[in-house]
Structures are given as structure tokens and as C-alpha cells.
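Reading through the C-alpha cells given below for one structure.
Left out: one protein chain. Kept in place: all the others.
Each chain gets a letter, A and B, in the order it is written, and its residues are counted from 1.
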Amino acid sequence: MNKGQNRDWVKTFLDNFIWFILAILFTYFAVNIPNFTSKTNLINVLLHASVLGVLTIGQTIVLLTGNFDLSAEGMVSLSTIFAMWLMITPGTVTGTAQGSGLMMDPYLVIPIILVLGTVVGYLIGIMITRLNMNGFIVTLAAQLVLRGVAMIISNGQIMTGSPKAFNWLGGAKVYGFPVSVIVTLLLYVGVNYLLNQSKFGRELRAVGANPDAARASGFNPKRTITMAYTIGGFLAAFAGWMLLGRLETTVSSLGEGMTLETVAASVIGGVSLKGGIGSVGGAFAGVLLLSMIDNALNLMSVDSFWVESVRGFIILVALLIEAQKFRYKPKVVHEKEPAVASDCK
Amino acid sequence: MNTTEKVMEKTPILSVEGVSKAFPGVQALTSVDFCVMEGEIHGLVGKNGAGKSTLMAILMGILEPNEGTIIVGDQQFHAMSPKEAIEKGIAYVPQHVAMMDSLTVAENILAGELPKTKMGLVDWKRVNSEAMERLGRLGLEMDVTKKVEGLGVAEQTMLAIAKALFGNAKLIILDEPTASLSRKDINRLFSFVKSLKDKGGSFIYISHHLEEVFEICDRVTVLRDGHIVGTAEVAQIDVPKLIVMMVGEDVEDYTRESTCQDEVVMELNGLERRGFYEDISLKLRKGEIVGLTGLQGCGVEQLGKGLFGLEPRGIGEIVIDNEEFTADKPIDSFNQGLAYLPQDRYRYGLVGLRSVRENVTYPILNKLIRLVNLINRREEKVIVDKFISELDIKTPSQEQPARLLSGGNQQKVVFAKLASTKPSVLVLHEPTQGVDVRAKMDIFRIIDDMAAQGVAVIIISTEIRELIGVCDRIMVMNDGRMTDEFKKGEKDMTPEKILAAIEGGKNNE
Partner (left out) sequence: MKKNTSKLLDVIFENLIWLLVAASLIIFSSLSSSFRAPNNMAGLLYRSAALGLLVLGQSFTMITGNFDLSSESGLGLTAMVAALALASADNGGLGWEVSPFVAIVLMIGVGLLIGLINGFLITRLKMNNLIVTIAMQMILRGMVYIISPGSTASFFPKAFDWLGGGTLFKIPLEKGFFSFPVATLFVIIVFIIAHIITRYTQFGRNMYAVGSNLTAAKDAGIDSDRIVRIVYLIDGFCMALAGWLAAGRIDSATPRTGAGLTFPVQAAAVIGGISMAGGRGNMIGALGGLMLWSILDNGLSIIRVSPFWIETSRGLILLFAVFLDAVKVRQMHQRSLIDILMQSTIGLKDKTIVKK
């Protein structure tokens, strides 16, 4: 019995390992880097974590079903460009891209891009589940197509000047606290709660862990996976809205490289690439870790060229841990042998 | 018992002495003595779980025995590595052979040692001619330039045997090679194997088809519950004697009082799926337990899966609780009162990575939803606790991942999952496979309890004795049709008669 509790404790420790690392690293940075703990800087870390965080939620949901989504950053690009195209005047400033001249109301544009993201996510899901296309490459190609369409619309130019009403999510502050950070935190708390308490969360993990058994247990894996991609698409558009609000400017290359960061954050946060295991809460720790390291490297004025390499290494380490996890198999718990039981009497 | 006396003038190519192997909770083999002579085809028969696969795994070096020795040629091993087994010329041909599908027959035969030209490049002409020549030596004719994925199952099996021989195999283990072959192909395969035997080849032939054992084997060894029951010359034994050896008489069986009521719960009318089963009609009463049995490939497996909606069902009418049963996918089946226990627990039964609690409530989540999509965790916990104590599931907690439980407890979790849906009809596919004796009794008790509560149960199994113990009726399927029926209390309901009925279909062909 005692042993069992001991094992539980070790398990809890391993499950929350990432939070310990986060705490240690935070302390290290706080002691060694002046200004790291200043309010502005911490808010900076959180700001960086907000857009990445929203995308990571989508990635985690897809990873839980045992699939990848590499298309999200393409959707970030397209949704921002498309929103701008709908909102700004034709040729506001020379050298910038043309708007459509529709001058649409931001309150109309926001739902439009969110629907766009959702529909694209749904289509990707259909291609993967119904047409049996390789999910990895489909989403990779989708990224290319989405970014390509963004290029066509923007003519490869920078688009600036999104209206204030649109920027509220990404740019506004409440009591000195950025709205995007608050919304992201709320999203994490909410989605984490939902995925742990809802039927859908169960479904995602069951399908990811064993699609055949999930089907025999009354789930519909194809629908679940399609749903996961649909949510991923929605969140990507949502992240686009947030990012555009913060930058008030966009270009078709926006968000380049973020996909890998989302995969890294999820994996670091304990989400298995093989599906079925992990939580959005853990992934958030991964997001914070990546944002914090980025920020710290920046403050220590480490050559920005190093940053990408460091990120790559972090992913490799996360993968290494993940690969070892599957090698290590805990001992199977068995009933006592009858002979032993009688001895006890 | 009488293995070693029968040495005659032939020399043993492989012998096993006093081998035991225990898995946690199960004694798979108990001091097994077994011996294969040079140039003989040695049958190995026994029920599912008798220890055949464990013994074969030890011979192939996959498992290490707890005690005993293996003697191959003049060398003695405690345990072999897979590599040593191959070096010693032991080859295994499973029912579904692993082949390089996208490559040609010739390349599959010569993989790793393709003939080369003087320049060291692969000489495709010689690859093809050599492959053809090698096959020809064994009396096989095949288009060697064809890709393996274009071959039929029969041809693939023949090819696998040929491949094993080219790999200098001295002893080939054939594991249910005829399970999906037509009679014509079986004849071809048998004459092929016999011709190889005449050239001095040795085989271990594992099969459920006793007739085939008599057709092809020289000697046969029977395994039961991890013990060797005996080895006999096939010329000196007949099917009934073999059946008695396989089934045994000394086992204590589970017996029960019939709980069958009069009210009909389920009615099958003329169910037919082309190529698998046809003309299946059956009436099930409340509390009745019906056994369905037949040879592998007789269609009974597909019938079970088809009823539940894991595979297409074909045409025909089903009525459950006076309502037409229309479900074509598992969730609808659960809702319309039919639950199914799959044979392959690891693939279809459990989501091993997830907890016991989650596994139990998967099909009833809709009923546990308290708000929009949120699950009532408190109610869930109560339900799972109830099942854990009712079914006596041994687990440290509800949160234990299901894969970490022992086989018997895993099976109980699957039962809990099915029971949670409150089914009218329960279809069980080999419910006692891979569980130990004590857990088996528990499982029968669970089935019995559910029947007593009025659930109609269909058990699809090849464990004849177990079926006789629990079932009110046993139906035998042959080639996709129900051919015989045995009722409890009639004196026909004996293992010998039932097995004869199962084998019967094969004879009539």
C-alpha cells in the first residue's frame, strides 16, 4: 500500500515535471538577468505566449488524436491578410497593398475570418479522414496554399492600419493588463477544464490512444479527428485576429515558423506524438517555457541567430524524453498468487 | 509420456525436455517433453490457450523458458536467441506471412543475396531464373516477376514455406496454414509439404483441423493446459480418441442452472453476408445463453462483428425487444440494446493507455452528461466503483491505466463497460481467452449473473467444454451456415459429438 502511494507520488512528479523545470528556470533567470522580473518584461513574456498559446491549444487537440496540424500558421497569415483586405481602403499609402475597398465593419469581418478558419480546418479534416490522405503532408501543403492565397490577395505587400474596433482583442489593455493575455489565460483554463470534464475530451484521447477500441466503444474516430482539425482551424483564425490586433499590420509571411513552436510546446508539455496522452494545461507550461527562454535570450542580448538553433535543440530534447517514455514500461500490477495469499493467513 | 521410447531408427532433429514457462498469474507450460524426428511431419494440437503458441515462441527463441532444455542437433540450450534459432534451422510460417508486398516474388525469395554480374550489380535475369529454378526444385510454379501483393493468400503461404526452405530451414513450423485456403489449394499445399518431407524435411504442423492432422502428419502431440497429454502415431489413433485427449475429462467445469425465460428477446431472420455467412436464423430468449462454435473461418467471427456493426452485416432482419435492430455502428448497437465483447482485447476491447474509469464509461457518456457536453464525474465515479466491487476487479484505483492490469482483470473491465450499457443482448467472442483459471470462473459467474438478470447471451467460442458448461444451447456453424444444434439436457451434448459436428462440415466437402 505504502509502495503504491510512493509510486503515485513519483508519477505525479513525472507528470508535472515540466512545471518544476519552469520554476527552476524562472528562478535562474530572475536571479541572473536584471529586469527579467519587471512588470513590463513579464507582460512581454505573456504577450509572446498569447498568440503561440492559442495556436498550441489547437495543435494539442490535434496531437491528442494522434495526428499533426502543420497548417495553422498558414491560416494565421491568410486570416490576417483577408481581414485587412476586407477592411482597409484601396491604396491608403503608396507602396502598401490595396484593400478591396469594401471597408467592411470589423464586427462583420471578425466572424467572417473565424468562419473561414473553421471551414478550412474542416476541409483538411475531411481530406485526411475521408480521402485517407497523409495528414502530415496534407497540412504541410495546406500551409503552402493558404500562404500562397494570402500572397495573391496582398500582392506580397505589407498591409497596415487595421481599425481600432478590430484591434481590441490584440491591442487593448484592461487595468494595464493586455486583453490578449487575459483571453488566452481564460481560454487555457476553459479548454483544459472542458477537455478533462467533457465527453469530447474523452473521445479525443480514446481515439488517439486506440482508434479501433474507440470505435468499438461507441465513438466515431473519423468524426472526432475531423472535429479536431476544425477546432484547430478556428483557433488559428482566432490567433490571427489576436496577432493582427497587436501588430496592426500584416504581411503574408506572418507567423512563419510558429507551427514547429506549437509542436515543441505541446511535446515539452507532455503531449504524446502518438496520441491519447497529455493535456492542454501541460502544453501551456511548454508555451511559457519557450516564451521565457526566447525572452531571456533576448534580454541577455544573445545573438538572435542562436535563438533558432536553441529552439531546435529544445525540440530535440523534448523528443528524446518522449522517445524514452515509450521505452520505459512500468511493471504490470498482478493479483497475488493463490499460494502467497494462503501464506498470509 | 511415451515420446522418448519411440525413437526408432530416425534421429531427433529437435527435442525439448522439461520445459516450463510461467507468466504472471498463468502457468503456460508445465515440464513439457516434446520431440520431432528428422523427416517427419509432427502435428501439434490443443485448444486455444493450451500452450501451443508459448511452446512455439520458445522454439523460435522469442521467449525464455523458466526451466528445461532445448536440444537442437547436438547442441543443448537453456534458451535460444531468435538468431540462434534461425541459425539452427528453425523457421516459422505464420498464417499471415510478412512479405515485401511491393517487390516481386523473385526478389522476396532472394532478398539479401541477389545474384550479381561480374561488375557487382544485380543481375535481374539471373534473379528471375534462379528464383524460378529454386521454386521449380520444390515443384512450385509461379510468375516470379509478379509483385507479391498481386498473389493470392494460398500462393503467399506456399511462397513463405519455400522461402523458409531456401533459408536452410531444417524444421519448419506451420501455424494454421490452411485457415483461409480452398480445398484445392490445401491439396496442393499438402502434396507440396509431403514431397518436401520425402526429401528429408521436418515439420511441426499446428492446426485446429483434426482431419488434416490425420491426412498429413506422422505423429501428433496433444497439449492441454500447458501439459503434454501424449504423443501418438496417427496410424494408431482416431479422431474421437484425439478429441478426448484434447478436451480431457478431469477438468472441473463451471456448471449453472438455466435461467432461460419464455419471452423472446432477439430474433435473427435470414441474415446473409455474401462470402461469410448465409441463412442465419435464430431466436434468443430472455436469460438464455447460446453458444456459437465452428472452425476458424466458418463465418461465426464475422457474424459477431457484423451484429455489433464493426463490419458490414449484409442483409436480413434482426429484432431486439420487439423493435427492429437497425444499428450499423457500435454506438447505435449499444443504444439499441446489443453489446459485444471482441476477441482481440488489446486492439478492440480496451484503450490501454487510458484509465479503468474511462474505459468503463465510454459507451454511456451520453447518459452521464450533465450540461451540454460535461460529464457528471461524481455519478461516474459511483458507477465505476459499483462495477469494480460487483465484478471484483483488482485495481489499485479507478485511475490505473487499463494496460497495467492482468489479463483477467482487463477482461472484467471490458465486461463492466458492456454491462454499463444495460444491454438486452450480449455477444461475447472468446470471453475467456488469455485469462487464468480463477479469472475464468469469475467471468462465468459474471455471465451467469447477467443471464439471471434477463440478458440474452451469445458466446462465440471454440472452447467446447466451457460452452457445454454454461450454454443452454450450442449452435454449430459450417461454411457460413448453421448446421447443428445441441440442447442442454440432451445426451448428445458431449464434446465428442460437438467436435464431430464441427469437423463434419469439412468432411462433406
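Operating definition for what follows: a residue touches a chain if its C-beta (ideal position, glycine included) is under 8 Å from a C-beta of that chain, and two chains touch if they have at least 3 such contacts.
All of these numbers come straight from a predicted model, not from anything done at the bench.
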Hidden-chain contact residue, picked from the options A:I112, A:A141 or A:A172: A:A141
Residue of B:M99, B:L171 or B:L391 touching the missing chain in the full complex: B:M99
Chain not shown: contacting residue from A:M84, A:V181 or A:V263: A:V263
Residue ranges of chain B at the interface with the undisplayed chain: 98-103, 107-108, 111-114, 116, 120-122, 124, 149-154, 167, 180-183, 185, 274-276, 297-299, 479-480
Chain A residues touching the omitted chain (full complex): 68, 127, 131-134, 136-138, 140-149, 151-152, 155-156, 252, 257, 260, 263-264, 267, 273, 303-313, 315-316, 319-320, 322-323, 327
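We take it that only the chains that are shown with their structure count from here on.
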Chain B residues within the chain A interface of the complex: 24-25, 308, 310, 329-331, 334, 340, 342, 347-354, 358-359, 362-363, 365-366, 368-369, 372-375, 377, 394-396, 400, 404-406, 408-409, 417, 438
Contact set on chain A toward chain B in their complex: 4, 194, 197-200, 202, 205-206, 209-210, 212-220, 276-277, 330, 332-335, 337-338
